[in-house]
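Omission of a single protein chain aside, the complex is shown with its protein chains in their original locations.
Let's look at chain A:
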């Protein structure tokens, strides 16, 4: 079960003609898919489109009614490969994953798909993870469209435009026999708004019907000499067909006055940011009616030269607003102008920065710089000659600490890294590679375990250079998500085949947790439509791993420490794999908390654990925090003039995972921690026994208190 449920929202997907849908971008995209007769959908989760996968999963019932097949693909490559169904059959298919990393993984299948060409509309919905909030390297997916010749849509970030792009995408794909990528940016995926809905349309040909009548055509196979024909077909037929469709259906938009000496070319996705800059300069009204002509590229690849030339006619200055690098569009437009011998001046990555997100300020500065050069008289007086000096606000950059993401309260991965840290203290530093997933947070303070990460499921593969062995064994991290995505073959299989002597720690938290808690093959939960409960250790045995250690309770820090130590020191030659399994606490709490509350309400006995710190025993050395970093384990300043340093403190968000006690024990830290189990609805005998104990303990305490001075009653 995914972290966020869209069961309630999914009901809105049933809306028909004349209704208005109000909600998030990802839901609107799903609704548009259904309105456009999609025959099959799939994808692989990852921010910012994780929730699109969740919506699709939650909408499975509705889709089944329409005859739409939903597949939770094993990887982006698998998702892209699924579009093969649209090569021969006139069925519309859509898959979704994140860009550009998901596109990297998918690129093999995408290249083949593009060579073959499609018959049914093939739509790849990519959540472009770029700019603030992104968790990956900063690159663009744009280049993939250029190299494989598929078309790239980048619609304006509002629900009517995004849903229209879904419709346009399918039609463009069919008109040009080419897959189409629909790109939505981080904030577009979760932008809210409204659009007019249409009736859902069942696919004219369902996948079930198609398979009853199988088709093949060797002309579509990527083999010579057909592949040479494919290349020519792309250039001679598909591209012109696409340009024709784009122009005739006005996929790109032109705003503002027809005649002006200057204009701006903008990616559709950056349109709102551009308008805001113009609004702030007094050059656009609240509805986006602009004084500066805008050529809005809802299709960013291919660039239709005739349209661009028409826009440029009579203009002396053109600004290209294109986020990210390299500046593919600007280069293309520059080439157009140069070859045409045009005299107009092209601005772009000179007034705007080459790299980084185009935030509001960057956009304002860039547009202002453009106008200063191209039409200074358009700028408001205060920009041309600012008179009011901005007040000096104290610099807080040295005060405010950075707050990178980290393990959640009670995360089962924390004790794994605590155990590894203890081994490091004992045996010294080892060569460690990380992988993609929550466990990558282990590379941050306080643990700082793990260096490079080379891609999803590639942690152990990234240590392959060290497979030959040496004085110290190398360690690689791998998550259950990464294991099933790619790790089993590329990482584990690679180690077995190359007789690696290294160590792998597989973090098995029952979900693809970092992407929002989707199920994977080894998930423990029952799932009606997916096969779960396939143990990782069985897969490991299957590919020939002999040394496997299964840890079923990662909170046992001492056991983690001893197992890692054993793996590093054993005489066994060959890959050593530790599978450390405990449920993701975020998902566990979501699952168990309602049950617990209900049980308490019903009067059943429930034991709720929480940890605490005795402030008078804690000396404020914070050694425990250096082995934890738990959000609920914090510090508190005491009202005690004798104390210099704040002491450890556990707040009420503690879920009683046990890590604090285990670490205090395994690392021999200090006796300040205690666990308090509050027993709700205790039984009769239990109450009687507790009463008896309480009386004896109370008597002993009173007896001693009576013999001494109580001087510290006011101290905490």
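FYI, a residue touches a chain if its C-beta (ideal position, glycine included) is under 8 Å from a C-beta of that chain, and two chains touch if they have at least 3 such contacts; residues count from 1.
To be clear about the criterion, contacts and distances are computed from a predicted model.
A chain of the complex is left out here; the name its UniProt entry carries, from "Porin", "Putative nitrogen fixation protein NifT", "RND transporter" or "Indolepyruvate ferredoxin oxidoreductase beta subunit", is "Indolepyruvate ferredoxin oxidoreductase beta subunit". Only one of the listed residues, A:429, A:541, A:593 or A:687, touches the absent chain: A:687.
Considering A:16, A:133 or A:204, the position touching the chain not shown turns out to be A:133 (whole complex). Only one of A:241, A:379, A:452 or A:525 touches the absent chain when the whole complex is considered: A:379.
When the missing chain is restored to the complex, the residue among A:204, A:240 or A:360 that touches it is A:360.
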